[in-house]
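For this depiction, one protein chain was excluded, whereas all remaining protein chains were kept in their positions.
Then we have chain A:
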Amino acid sequence: MKEWKNICALTDIPVLGSRRVQRSQGPQVALFRTADDAVFALLDRCPHKGGPLSQGIVFGNKVACPLHNWTIALDNGQAHAPDEGCTAKFSVKVEAGQVMLCEGELASIGLEFEPIKAGPCTRSC
């Protein structure tokens, strides 16, 4: 049974944009909102050179890393071929306009990397 945690309202995330979620350790988590209001969550870290994906351009169900333009699929974190690599993804639930992440995943996924500077986050999580 997953423990869901309220993060923010859907409307807090810009359309075709993102917000960042702070954790007690490890890199932040980037929340993305697509044109049709789907929300995805990825580790805010490009598998190429660690660029903050939250700062990239969102298009379709993808985001382009702001540093070297790698394209990462929002639904599974995979880099677009021929680039190779994958960034960790997190489960997201949107209910009654509230975006929720899973506590267990926040506490366990992608902790091996350093936090990433890219701007403000949720205050703590």
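Everything below uses one rule, namely that a residue touches a chain if its C-beta (ideal position, glycine included) is under 8 Å from a C-beta of that chain, and two chains touch if they have at least 3 such contacts; residues count from 1.
Note that contacts and distances are computed from a predicted model.
Colleague: Missing chain's UniProt protein name, "Multiple sugar transport system permease protein", "5-oxoprolinase subunit PxpB", "Tripartite tricarboxylate transporter TctB family protein" or "Nitrite reductase large subunit NirB"?
Modeller: Going by its UniProt entry, the chain not pictured is "Nitrite reductase large subunit NirB".
Colleague: For the full complex, which residue in A:26, A:56 or A:110 touches the chain that was left out?
Modeller: Here the residue in touch with the unshown chain is A:56.
Colleague: Would you indicate which residue among A:7, A:41 or A:101 is in contact with the undisplayed chain?
Modeller: A:7
Colleague: Pick out which of A:10, A:67, A:94 or A:111 touches the chain that's been left out of the picture.
Modeller: Reading the full complex, the residue touching the unseen chain is A:67.
Colleague: Determine and list the chain A residues touching the chain excluded from the picture.
Modeller: 7-8, 12, 14-17, 19-21, 35-36, 49, 51-52, 55-60, 64, 66-67, 69, 71, 82, 116-123
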